[in-house]
Each structure stands twice: as C-alpha cells, then as structure tokens.
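With one protein chain held back, the other chains of the complex are shown just where they sit.
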Amino acid sequence: MGRSAEKVIPMTVQHSYITKLLATGKRADGRTVDQFRTVTITPGVAAKAEGTARVWLGKTDVVAGVKMSIGMPFSDKPNDGVLIVGAECSPIASENFESGPPDENSIELARVVDRGIRESKAIDTEKLCITPGEKVWMVNLDLHIFNHDGNLIDACSLAAMAALQTAKLPKYDPKTETLDTMTHTDPLPVKRVPLAVSVAKIGKDLIVDPTADEEAVMDGRLTMTTTEDGNICAMQKGTAPFMFEEIEQAFDITKKKGDELRKALAAALK
Amino acid sequence: MGRSAEKVIPMTVQHSYITKLLATGKRADGRTVDQFRTVTITPGVAAKAEGTARVWLGKTDVVAGVKMSIGMPFSDKPNDGVLIVGAECSPIASENFESGPPDENSIELARVVDRGIRESKAIDTEKLCITPGEKVWMVNLDLHIFNHDGNLIDACSLAAMAALQTAKLPKYDPKTETLDTMTHTDPLPVKRVPLAVSVAKIGKDLIVDPTADEEAVMDGRLTMTTTEDGNICAMQKGTAPFMFEEIEQAFDITKKKGDELRKALAAALK
Amino acid sequence: MGRSAEKVIPMTVQHSYITKLLATGKRADGRTVDQFRTVTITPGVAAKAEGTARVWLGKTDVVAGVKMSIGMPFSDKPNDGVLIVGAECSPIASENFESGPPDENSIELARVVDRGIRESKAIDTEKLCITPGEKVWMVNLDLHIFNHDGNLIDACSLAAMAALQTAKLPKYDPKTETLDTMTHTDPLPVKRVPLAVSVAKIGKDLIVDPTADEEAVMDGRLTMTTTEDGNICAMQKGTAPFMFEEIEQAFDITKKKGDELRKALAAALK
Amino acid sequence: MTKLKRKDNRKADVIRPISIQVGVIPNANGSAMVSIGRTTAIAAVYGPRELHPRRLQIANKGVLRTIYSMLPFSVDERIRPGPSRRSSEICKVTRQALEPALYLEEFPKATIDVYINILQADAGTRTAGINAASAALADAGIPMRDLVGSMAAGKIGDDIVLDLEGKEEEETDCDLPVAYMPNSKKITLLQFDGDMPPADVKKVVKLAIKGCEIMYEKQKEALRDKWVGAQKK
Amino acid sequence: MTKLKRKDNRKADVIRPISIQVGVIPNANGSAMVSIGRTTAIAAVYGPRELHPRRLQIANKGVLRTIYSMLPFSVDERIRPGPSRRSSEICKVTRQALEPALYLEEFPKATIDVYINILQADAGTRTAGINAASAALADAGIPMRDLVGSMAAGKIGDDIVLDLEGKEEEETDCDLPVAYMPNSKKITLLQFDGDMPPADVKKVVKLAIKGCEIMYEKQKEALRDKWVGAQKK
Partner (left out) sequence: MTKLKRKDNRKADVIRPISIQVGVIPNANGSAMVSIGRTTAIAAVYGPRELHPRRLQIANKGVLRTIYSMLPFSVDERIRPGPSRRSSEICKVTRQALEPALYLEEFPKATIDVYINILQADAGTRTAGINAASAALADAGIPMRDLVGSMAAGKIGDDIVLDLEGKEEEETDCDLPVAYMPNSKKITLLQFDGDMPPADVKKVVKLAIKGCEIMYEKQKEALRDKWVGAQKK
C-alpha cells in the first residue's frame, strides 16, 4: 500500500533474511507460516456511528464504521438497500501514505472488502427496503487505517463484518420521513460472515497475515473471501503471478484461517 | 493541440522545406493546397451507442458517438431537446496529449463543433420534446481522438454529423417513464448538415486539411462551418492573425470544401 | 494572505524601521496607531447584482456582491433564509495570490465575515421564508479582492454590510415560481450592522488597519466583530499569540473603531 | 427595410458609453478598467516575471498567460467561481488576440500574466476584457507592436449593428467579436455564431473592425490622460 | 443437468468471434485493436520514454503505466469521461497482469505507457484490454518474456462456460477473469466475484486458462499477419 511501498527497491538483505528464515519454517516475529498475529476486535468505538469496530492484527490498526441513511434504490434493484464501501489510507497510518483523494490502493482495498460482502449477500438488503423503488436504507461502510503494518485487506474485512454485525438501524418515522439518529432499534440484518484472508507468496512459501516488512519482499498476494459454509465469494490476486498449484493451496489455507477469524469475531461480539 | 505542440520551437528546417514547396504549389505528401487527404467515413462502430461514426482524414483518426437520455429542458427553452458536446484528446492519440480533464484545446474543439450544429439548428430540437418544460431528449455527442495527424476540428465535425445522421432514438415508454436502450425506433431528426472546414495559413498560402507537420509550422488557422445552402454558421480563428483579404478567400475555400465533404458523407451513409 | 506572504522571511530592516517608528507613536504613512486609512465606500458598482459595494481602505480595494435566489431551507431551520458567503483572493490583487480554488486564507476571510453576520442575526432570515420547509431566499454574498494592501477582513466586512444594506429582493411570482431579476422590490431585511475590526500587534503596540507592509512584520492579528449596541459577535485570532491583557485592550479599540466605520457606512449609504 | 429601433435608441454604428481608466490596481505592473455600457472589465498585468514551474519555461521566448473570470454577481444568475468551458475558451482566444501585439521573444523563460475580471456583464465581456488587457499591457510599459482594439458586431432583423447590449444579444442569433491591430490591419480575434450568407458576414466583420478602431483610440486617450496627469503632478 | 442453452447458441467452451489487428495507431510505438463479439478494445503503447516528473523515476528499473478508459458511448448508459473507482482498479490489475511479461529492469528511469480505450463494451472489457495491450507491447518491439492471453469464464446454471457476453454476465453471479502466460504457466490476473465451492472455482479457473491460451494464439497470428504483410510490400 502507498506509493513508496510499491516503489521500494527490494531490500536484498532483508529479503534474504526473511526467505532464509522461511526455509527453516520460521518468521522474523516467531510465527509459523500459517499463523496470524494477535487479533483484537473492539466494537463500539465511535458513539455517533450505527456500528463500529476497531481491529488490531499485531500493530496493524484499522477501524470500520457504519452510517445509515435513507436514499433511492438503484433502478434495477428497486427492493434492495444499498451498500457503499469507502476506504482511506490516511497519512496518519504510515509515512508512505499521502493526503488526497483515495489512490489506487485505497480503492482496491474498499472494492475487495465490498465484493466479499456483496457477492455473499451477507447483508439482507431486501429487508432494507422501505418503499419499493423509492426509499431504501443506504449502508455506508467506511474503512480507515490508523497504523499500517501489513495485511490491510484482512484487517479491514474483519473490522467491516464486526461493524456490520453490531450495527443497529436508527429509528425511522414514516410519517415525518425523518430519522431519529439518537434512537436505535433493530439490528442491521446480517445473514453470513464473509471474511477475506490473504496469502503472501515469498519464494516457495505461502504465508498468512504478512507484516509490512514481509509485504515489502513478497512475490505475490492472493486474497480469498470465504463464508462459514465453505464457499468462496471473492478473489483478488495482487502484485506478482501465481501458479495454478499455489492457488489450489490457497483455497485450503484461506478456508481454515477464515474459520479461525470467524470464531474470534463471534467471541469478540458475544 | 496538446501542450508540447504549442511549445514546440518552430523547426526552422521543416518550416523552410514546407514553405519552399508551397511556393511551387506543392505539399510534402503531394497534395495541392486545396486538396483533402483520403476521407474515410465508417458509421456504426460501437453497438451500444445510438449513433457512431469513425472518420479518417489520412492518418487522423477520430470517432464520434451519440448517446440519448431523458432530462430536463433549459428553463428558457422548455420545448427543446438539449445537445451536449464533449471532446477528449486522449493520450492514446499523440505523445503530445496528456491524461486528465479536458484542456483548453479539447474544450475549443468541442465548442467549435457544438456551435456549428447549434447555430445552424441542424438538429430539430423541438421534435425532441416529450413533455414541455419537464422532459426532453438529451443528445450527448462525444468526440474522441484515436490518432492525431492534424485537422482535428474538420475530422470531428464530419464524424459528429455522420453519427447524428445515423442515430436512432431508443424506445421510450411514457407509462413507465423508462428507456428501452435495446430497441431503437425513429431516427434523430437532422435538418441540415453543417460541416467545419479549416484553412491553415503558411506564409502567403492558404491550405486545407493540414497534417500535424503542417500545423506545427502554420502561421494561423481559420475555421468556418458552412451549410448546404451556402450560409456560414460558425467561425473560429486560431493562433496567429489574419488579414481581411485572407478571410474573404477563406469564405470561398470553406464553402467549396464543405460541399465536397457533404458529398462524401452522403455517399458513406447511403 | 497568500502563500508567499506567510513564507516571507521577516525583513529585518523593514521590521526595525516600523517598530522604531511605532516606539515614537508614528507609522510609515503618518497615521496614529488607532487611525484608519481613508475609507471610501461606493455602493451600486455592478448592475446585475441585487446589491454591491466597493470599498477602499487606502490602496486596499475590495468588492462585495449579493445575488438572491430561491432554494431549500436547512432541515433544522425550516423558516429561515440561507446566507452563503464566499471569498476569492484573486491573483489580480497581488503577486502573492494564486489562481485556483479558495485557499486557507480565502476560506478564513469568508468564514470570519460570515460568522459576524450570522451570529449577530444581522439579516432577518425569518423574513426570507417563502414556504416553510420548502422555499426560502438564498443570500449569496461574494467577496472579491481587487488590490491587497492589508486588512482584508475589515475591508470585506465593511463592503459586505454595504452590499447587504443596499440589496433589494428581485420580484418573485409565487404562481409561476419564477424570479424576475429585472424588477427589484423590497430591501433585504437587515437588522444590525456587525463590523469586523482587526488589531495588529507589532512589538508592544496594537495598531488598526495595517497595511501589507505592516502585516508582513506583525506579531499577531486579532479580529473582533462588534455591533452598534456594544456586543461582540465574533472573534478570530490569527498568526502569533496574544496575552490576556492585549485582548482586553482590543475590546475597546474594536468597539470604538467599529462605531467610526458604522458612521462612515451610514453616511455613504444616505 | 423598416427603420432600425435599438433597445437603447443607438444608431447602428454607435457604441454604448465608453470609459477607460488605466492604473487602477496599484499592486500590478499595469492595469485598466474598461466600461462599455453596463459591461465592466478590469485587467491587471503582472510581469514579465520568471515562469514557475520551470518545465513550462520556453528557452527562446516568453509566455503570455491570460485568465478571464466573471465575478459571481456579474450576471443575472449567480455563477460559481472557477473555470468553466466557456471561460477556458475565452482565455485561449484572448491570449491569441493579444500575442501578436507583443515581442515575446524578448522575454525568454519569462511569463506575462494578464488577469481579467468581469465586474458586470451586459454582453461584450470578452471584447471589453481584451480592451482592458491591451491598455493594461501598455500601462505596464511592456513594448508592443500596437494596441489591440476589440468590439463585436451583429445583426438585428435586417440591420447590421455595432456593439450589441445584453437584451439585443439575447434576441439576435448573430454575434461576431473581432480584435484588431490598426497599424498592421491584422485581425487577431475572429469568432462568429450565427447563420448568414458570406456577403453579410463580411459586412459584419467590417463594421466590427470600425468598432475596434474606436476602442483603439479610446485606449490611447486613457493612456495619454494618465501620462498627462502624471506630468502635471 | 439440463442442456446448456447460451444466448448466442455457443457451446460452453467457445469464445465469441475474435478479431485482432496490430499497428492501428500510427503515432504510437505499438498498438492493437481487439474485438471479441461486440466488445472492442484499442490499446496503444508509448515508450519506453523518460518518466516525468523525475521524482517518480526508479533508478534501477522502468515503470509500466496502464490507463484503461471506456468511451462515453461504449455502454448502454453514457458514462462520464475521467477515472472512476472501477477503472482505477482495472488500471491496477491490468498493470499487474502485464508486468511479469516485461523486462522492466532494462529500462531504468523510463516509463512504458499503455493506453487502453474501450470502444464498445459487451462484457469482458478488462480481458479484451489486456489482450490488446499485450499485442501492442509486442508490436512496439518491446522485449517480452511471453505474450499475455486473457479471458474470463463463469457459470450459467450448472454449467461452467467460457467468455460470458453482456446478457449472460448480467444474469450470472459468477465472473472470473484470468490472464496467463502459457510458456511459464503463470497466472498474472485472477479475480472472482461469485459464491461457489472451491471445487467449482477451480474448474472455472481451468476453463478460463484454456480461453487465455486461445487468445494467446490469436495475438501471435495477428502479429505474424502484420509481419508477413510488411514482408510482402
């Protein structure tokens, strides 16, 4: 992520250190190849949002927030609420991030998280219809990075689902057609829990939850979003190429890790 | 057109070559001063548009496309459909073009083509009224350059009229107030065929259809848009000054060449 | 104001000249510390506006213009007309101003003038309601700088009140829901005359109406907007810090000078 | 042909009341305010000065930059500040109308910046702006081949008329602005919107040139007045 | 399983009619036009050339820049010119699909610019664009490890099908575009929108790779045709 992260000349020394360690099955911070850093999920971090969650994967620190409003449905989906996902790689989070409108990386981040939720129909958008063709709930999901130490997609995907699962609709008065944003009633209808898991390829190895240092030397990234029933609902290959066999491996890793994260999420929201 | 085209230091050698040739009535590609390059007009190049045409003037390659939609009329013309013309000098077409919002040259190009169509009332905008003051047809005419080898205004004007003359309205259902963009019915009502012809001044000579090389050394450009009945409906002087007598000459040249182009257009659309 | 004005390296020579003079109670142009330059207020400088005024403070030259239109009220103020203030530090006015969207200084200028008018309820916005919750008058007040020789806030505040006090509503026809901008009827209802007065701190001295040279060496700026009844309705500290005692002094200065300017304004509009 | 009746009772070849004043913006190197009827343009010249960013500099000549903008309250319906498609085109034709009057080759790597603000607009703003800019360039002491006078002509009914005012411009469908350097008889601006036979267009061009010559003299007068005023002091 | 019935009667593993032509933009260093059914992409390559502004240059390698844009009238509902979130993402994945084929380390401080314009869009524009860009890079004579073929596959009902056209794409909820370098068997683009068990996804990937191989051969043919044509002259 960020301009200079992509520009960085592969640091030969760091690269050989990381790959040599991996050859012995180890990582710089002592994790195994398929181990996540400590996952911390804290819902309810911003009082004015309909739902929020802050997620730490080690030192990676992101927040997701949901705001609901009333708007027009798309003309081809008159009975469905609308999901809009935005992401901001704010310069607060890394010296490599810059101020300004969302760059390519922020846009990709938002779109990958968006697709996982959309394709899996995680939100029951039909329940978000107020008047068909005229008034539906708009779900604005915003992702914000506070500290970037790698694996932003997975962190944001997890924060997004935590924010959505804890979100409650503000009270809508159909007579006055106004929202009472002080009073929240029903929970946002969430049917499934799609979570993105990214696999980083370093030499011959596939590792999960890469740090920023590992991302700087990785040869490729492949993100798969899985659901609890074992389906895949989104994939996105980043940076360098993959072989078909590596993709096959990734199916297993992302399913297994997705289930672990779903368990952690369920525990955090209990 | 393009930033560097304007910045270029007049190439002394090329300039003297071109002017010396012109003194003998010749041009680098063997044409006479009042001769166009080969004109190729191909309508129907993009299936989703209501009308399109691609035009080559030698190696200059442009495309015009028409999309129709329903919108609000201007408050001072409640019974008239609306024409909106845009142009993009895309960097695909020349190393001198840059990405980004339309620059001064793209804007001038669009506006000169627009004015010829608008002032001659080439489109019967009153027939594009659906509900006076509320609903009219919007005619979006977009001009796009694929390869720039000079004389973009004339090429775009020609492509624009070809696209408009072949455009058909999508079916509008007044009950549901929706468009069926798959089904096309009546042709767009086109009453006149205004065509822009530009005259380039090099030394004492006035030539037509200049190449990019000729434009790089020209001392001035004057565009006149004529109609079949001999009227002039738009003029635009570009770059350096003209004398009154040169303008008088241009009246004759642009009328004659406009008629030639109108003939070629009619043949291509037969 | 302007980029380079802030960047300028305090011109040691000029600074010591100005401060030495001030130590003897004098200023470069012969004024006393609490004396304004010649104030010239000319209303009615642009025929198409509902109200305008041009104001000179010495060589500082600004113009304010009011345009009225019909729009929607804010949902939390359904019975109130809307005031929108914009300012442009156009490059026509100083070599330190740049083209482009309003910068930080233009925005602050507009907002400080806006707050004085808004907080003092100078405009009787309730009288600008046409249909509660649906249609109200929008008051667009635009500030434009022609020549910048310091103290733009005070000049603009004065021009703004002159423009508002001379503005007349265009005739609104409730049947056709259209404006007749040729015919003007009632004056814009103005109840109070808030005027901003800025105090510049140079060394130990507080002076009013600083020139651009004085602003270049000043240690701080404090603007207070007062009304005829002695109240303060807006304050804004700019640049460097103030001590509490200096703020106390500024209360007296700005009240006294505000009253002087109000007198000059009343005379100019008689 | 019925007798011409103009909104403001002018004859066909008469320009609205003109006022030109130079030196109106003290901070600028040169400036001028031009009023023609209820149209007012203010122009200021800054430069020649170094052009930034450097990649835009031209090694063997200077650059002329012209920025035309209308104040938000200069027209009936408020316009938002910032460039529009219309103003972009006017910036370009204004620059091309003025360039032939300058010796830009004498200012390598430099820029001459001309800012034109329209304070009130009642037709003819681009020509008023060119007149103001021409006078401002002269006021700045920038060497010029000639001043540039500018004026539009048009047609009302069957009559060819000079200097359309706002209401006239709305009703006619012919507008032809010209800029002109009388010494060399060079036409430096020529645009036309309308629908007319070439013979009529020629007549309109000729009448517009006559108007340009009048504006040219008015510019000279204003520059002389400032000079004489300065001498008297 | 009922018998597959595609909108245009194609079999599951058949691509729409393909046409590839190289050398279509004379000003560019290389170019190609690719039509697949009613989807047409035109790509032009400019460079390698010096990268400006300099702060973006990389000391020991070149930069590949890809700009994908749809013409306003290429789709049913007109789209405004200029970048969108969708096009930004496509620019990025297109660049990453092509980079592995290039020896960028041979062009320090330089840029290779690839512009892709979609003239008509009936599904599969990003893959058409990658095919056009790959052929255009070869046409520009830029050394390549391999050409990059690109094709999407999906699922209709229970059937895994190649190269969805517009109507099919609207009705399915599975779209999986791939780009592929046959020599090294490297997958350089892989995206997926859908909701399927991994086993099915694998099958779709495999079919898409088959489509990539077809597009790869078509690119070679078009390049050969131009070469042979040039020889004949």
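Per-chain numbering from 1; labels A, B, C, D and E assigned in written order.
The criterion applied here is as follows: a residue touches a chain if its C-beta (ideal position, glycine included) is under 8 Å from a C-beta of that chain, and two chains touch if they have at least 3 such contacts.
What you see is a predicted model; the values in this text were computed from it and never measured.
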Visible chains in contact with the missing one: A, C
Hidden partner chain, touching residue among A:93, A:161, A:235 or A:261: A:93
Residue of C:161, C:195, C:212 or C:232 in touch with the missing chain, whole complex considered: C:232
Selected from A:14, A:35, A:147 or A:249 as touching the chain missing from the view: A:147
Absent chain, residues of subunit A that touch it: 45-50, 52, 59, 61, 63, 65-67, 69, 86, 88, 90-95, 99, 101-102, 140, 142, 144, 146-149, 181
Where the missing chain touches subunit C, by residue: 7, 9, 102, 104-105, 107-108, 110-111, 115, 118-121, 222, 227, 230-244, 247-248, 251, 255
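One rule holds for everything that comes next: only the chains that are shown with their structure count from here on.
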Mutual neighbours - chains that touch subunit B and subunit D alike: none
Central subunit by CA centre of mass proxy: B
Most widely separated chain from subunit D, with each centre as the mean of CA atoms: A
Intercentroid distance (Cα basis), subunit B paired with subunit A, Å: 48
Distance from the mean Cα position of subunit E to that of subunit B, given in whole angstrom: 31
Distance from the mean Cα position of subunit E to that of subunit C, given in whole angstrom: 58
Subunit B, residues touching no fewer than two other chains: 102
Multi-chain contact residues (two or more partners), subunit D: none
Chain-level touch network, classified as line, ring, star, complete or other: line
Listing of all chain pairs that touch each other, if any do: A-E, B-D, B-E, C-D
